[in-house]
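Just one protein chain is left out here, and the rest sit where they should.
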Amino acid sequence: MAELNILEAIRAAMDEEMERDERVMILGEDVGRKGGVFGATEGLWAKYGDKRVLDTPLSEGMIAGAAMGAAVYGLRPVAEIQFADFVYPGFNQIVSEISRIHYRSNGTFSAPMVIRMPYGGGVHGALYHSQSNEAYFTHTVGLKIVAPGTPADAKGLLKSSIRDPDPVMFFEHKKTYRLFRAEVPDGDTVVPIGKAVVAREGKDLSIFCYGFMRTCALEAAETLAGEDGVEAEVVDLRTLRPLDLETILASVEKTGKALVVHEANRFGGFGAEIAAEISEKAFEHLDGPVTRLAGPEVPGVPFHHALEDWFMIGPPRIVDAARKLAAY
Amino acid sequence: MAELNILEAIRAAMDEEMERDERVMILGEDVGRKGGVFGATEGLWAKYGDKRVLDTPLSEGMIAGAAMGAAVYGLRPVAEIQFADFVYPGFNQIVSEISRIHYRSNGTFSAPMVIRMPYGGGVHGALYHSQSNEAYFTHTVGLKIVAPGTPADAKGLLKSSIRDPDPVMFFEHKKTYRLFRAEVPDGDTVVPIGKAVVAREGKDLSIFCYGFMRTCALEAAETLAGEDGVEAEVVDLRTLRPLDLETILASVEKTGKALVVHEANRFGGFGAEIAAEISEKAFEHLDGPVTRLAGPEVPGVPFHHALEDWFMIGPPRIVDAARKLAAY
Amino acid sequence: MASTDTRPRHAELGLGDADVLGMYRAMLLARAVDERMWLMQRAGKIAFIISGQGHEGAQVATSWPMRKGTDWMAPYYRSIASAMTFGMSAEDIITAHLAKGDDVSSGGRQMPGHYGGAPYNIISLSSPVGTQVLHAVGIAMGAWVRGDDVVAMTSFGEGTANQGEIHEAMNFAGVHNLPVIFVCENNGYAISVPLERQVAGGSVAARAAGYGMPGVVVDGGDVLACYGAAKEAHDRAKRGEGPTLIEARVVRLTSHSSDDDQRRYRDPSEVEALKERDPIPMFANELRANGILTDDGEETMRAEVKAEVNEASKRAEARPEPTPDDAHERVYADPIPGGGTAVPLAPVGGGGQ
Partner (left out) sequence: MASTDTRPRHAELGLGDADVLGMYRAMLLARAVDERMWLMQRAGKIAFIISGQGHEGAQVATSWPMRKGTDWMAPYYRSIASAMTFGMSAEDIITAHLAKGDDVSSGGRQMPGHYGGAPYNIISLSSPVGTQVLHAVGIAMGAWVRGDDVVAMTSFGEGTANQGEIHEAMNFAGVHNLPVIFVCENNGYAISVPLERQVAGGSVAARAAGYGMPGVVVDGGDVLACYGAAKEAHDRAKRGEGPTLIEARVVRLTSHSSDDDQRRYRDPSEVEALKERDPIPMFANELRANGILTDDGEETMRAEVKAEVNEASKRAEARPEPTPDDAHERVYADPIPGGGTAVPLAPVGGGGQ
């Protein structure tokens, strides 16, 4: 087993899938010779050439739309959007076209493709290089939404996403890219889309999270265990759509309390869906209000480090929220 | 007091605001000589001329972006998007720019403008002329979101929206345009943004709704009262952002049960936010699970009338859901 | 075309008499289907119609060089004649408008006018205008990446030409010389907004220079000119020389759709004058002048076409309605069972993969 960070895991997934399936191609801004602004595609241009690792003009609409055309034609495009914040010029193609072509054609066409997007804050990127905009996509029927939190999940889920017959949006929290290394199974190991994982067992309350928040929640759980004797169960959703309700409800049935954590602003965020589902489907198991902890209601992460720190959710705020809920 | 339908009320609101404030202008596709595809701007081109009622090229990005520039410059643009389904080419301008310029400029610029959009199904419009896509916007900090359900609210809220110093997205359910006439106060009467209204008092459960669903919920409530002796309180939210939590929670405290209804698909829909808020903030008052009734998880309203009927939410399904919740 | 050539124009272009008669027949058939559907709309059988009347010459001619089963098409809502030239039958078109359950385009899920057909390499169309143009470019990109001999063609109106995605599509196609043909059917109106309020400078073809590709304006009433431009574009694409933008100046003989009334924004005299630019009599005149079309020939043809449309609508009407039973199906493709299993390397291209 190799020790990889998330960025390396993502690169390895693309490399392996391009090796085994010549329909797989990469397109995006600066993905070729430069290897991507974060280096996710480093080395692939040299290995697979100019066409299969294609530098596009600066047009996200074009990237999404052309990827869809190629997917319908029979390729397996992996499109990189340089920052999730810059996906909006491609929103029309994603929401009107990519998500709907299978249904609207009565199942006779489909768009098997992946859109990879670095998202999230804490990297001094301010309003437009820090967004967690997953909720715009999780509401969109026809898309699958993945947001891994570990190198093994990043690799295994990206491989699954590339093979998936449906369009997948793949959210990579950019703060996690080089955050830590961990073991990644060698060889052709995939992680299935649609399965959450219990990252830490606990009996007192459940914390639901994904992406970078997995790391924060696990750290918070250790603090809670050490300082409060509270055993938090941490559930890493990994896939946001389709949501693994079975694992979520099983956890709530066990602990009776649910804390939902994400970095995006709270109002209408993805946490609302999780909270609403739990409160409807696990009503009789709840020993306390389903609680959401989310980014503040401002239009983005502000730049200055003091303001950014104010915005970001880290282990201490999770500990606070969990303490309150545990004491309920 | 005049009896107007919603379309006439909307037209009257624009007319009056253009009369009283020469900064108000209208722009959009076919809003001029044709008077809009639904007739909302009929007569205004002849009255206010070619510049203040401006037919634009077919580019929603341009409509949104130019409206923002004009708003920052000092005008009060009212942009029409022909169908809410066609707003996505303008998504980047709305979400990146219009919603964020006030915050990002530290309050030194703002974009006082309105985007009017006909939304909703039940009009044989299929996947792309029926969408209820409010949840893409309610999650967006910096926007205000309005969705009236009566002629008086349509007029009063549109007038408030045009005067509002912030950008407002104004959702007009196209099935309600000519659905009924009702009294609209004469003269300069506005309805404040951010206030829900109890459309029908009840004690057994609360139904939360907006737009066309108000009419459906009220009809369902009559059935419930007549056939089941169940008294449903119907709360018409009218404004989705900022949400009038006070009225919502007061109703749930009274009835102990909440049914949230909307036409958009359920997963990640706006109902999730309402449900999550209620379940967190009214936890101790709940006598049953907060229940959501929403459109099915398909990528849009299918065309054939049998399929469309299958999709749409009407009074009978609200009655069913309310019965189940009332019996809990 | 050398003007000293004494052959008729179609021969200069490499077309035989049968070809041009075939083109003419295709135009008649598309028109007949179109007219029949307006009748069905008025009779309450079809909920909505958006018409191709006046566009048939440009559509048949520009689609004519496309190779069925090999090339791809991303049409728009007026593309009745294009879609039919590329393989859809009269019955297919009418079935789609009736929203029948086994309609090849969408099984009754989409509104009339939303063409598509996996068996024909016609990619399913949505409603937001212009999105299909990027799909054609994506198909061309796919063919270029794989080294396939495939050309993609797409069509759209002059109003739609002002959507940003069109610009992005053409520029990308120009950068890589992708095998794609852009056909702008300029009928002078986008619903009610006239060309001069819509397209700065008044010419869509003029934009081609900014994308490093040829831009050609053709009279949509001149079928052979349209064909010549499309043939040249198709040849260029096949030779790897890249995309072409064809702007066909056509007339919209009807209101925008059955929901519109063009008398609200168009002069009666203007509407009246359009008839003179109807491509069907214009092409007929040319064929008659060359002695290719006779009164008898035309009469037979029209009778055949009428019979075909009668037959097609009868069969289409008899098809099954969709039922809500499976309206929630085919939202996602089947999930891949199990983890780690290799996806078989399927051949690409053809029939919606």
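As written, the chains take the letters A, B and C, and residue 1 is the first residue of each chain.
Following the convention adopted for this analysis, a contact is a pair of C-beta atoms (placed from the backbone, for glycine too) under 8 Å apart; a residue touches a chain by one contact, two chains touch by 3 or more.
Just so it is clear, the structure is predicted and the values come from calculations on it, not from any experiment.
**Q** According to the contact rule at the top, which chains on display are touched by the left-out chain?
**A** A, B, C
**Q** Out of C:147, C:201 or C:320, point to the residue that touches the absent chain in the complete complex.
**A** C:201
**Q** From the listed residues B:8, B:30, B:97 or B:308, report the one that touches the chain absent from this view.
**A** B:97
**Q** Residue-wise, where is chain B in contact with the chain that is not depicted?
**A** So the residues of chain B touching the missing chain come out as 20-23, 25, 51-52, 54, 56-57, 59, 61-62, 64-75, 89, 92-93, 96-97, 100-110, 112, 141-142, 144, 156, 160, 163-166, 188-194.
**Q** Which residue numbers on chain C touch the omitted chain?
**A** 162-168, 170-175, 196-204, 206-213
**Q** What chain A residues would touch the chain not displayed?
**A** 29-30, 32-35, 37, 55-59, 61-62, 85-86, 88-89, 124-129, 296-299, 302-304, 306-307, 309-311
Following the convention adopted for this analysis, only the chains that are shown with their structure count from here on.
**Q** Look at all chain centres (mean of CA atoms) and spot the one farthest from the centre of chain B.
**A** Taking each chain's C-alpha mean as its centre, the farthest from chain B is C.
**Q** Which integer distance in Å separates the CA centroid of chain A from that of chain B?
**A** Inter-chain centre distance comes to 30 Å.
**Q** For chain A and chain C, let me know how many angstrom lie between their CA-based centres, rounded off.
**A** It comes to 40 Å between the two C-alpha centres.
**Q** How many angstrom lie between the centres of chain B and chain C, each centre taken as the mean Cα position?
**A** 37
**Q** Which residues belonging to chain A are in contact with no fewer than two other chains?
**A** Within chain A, the residues that touch at least two other chains are 89, 92, 96, 100, 103-104, 141-142.
**Q** Could you pull out the residues of chain C that touch at least 2 other chains?
**A** 106, 108-110, 114, 126, 128, 164-165, 331
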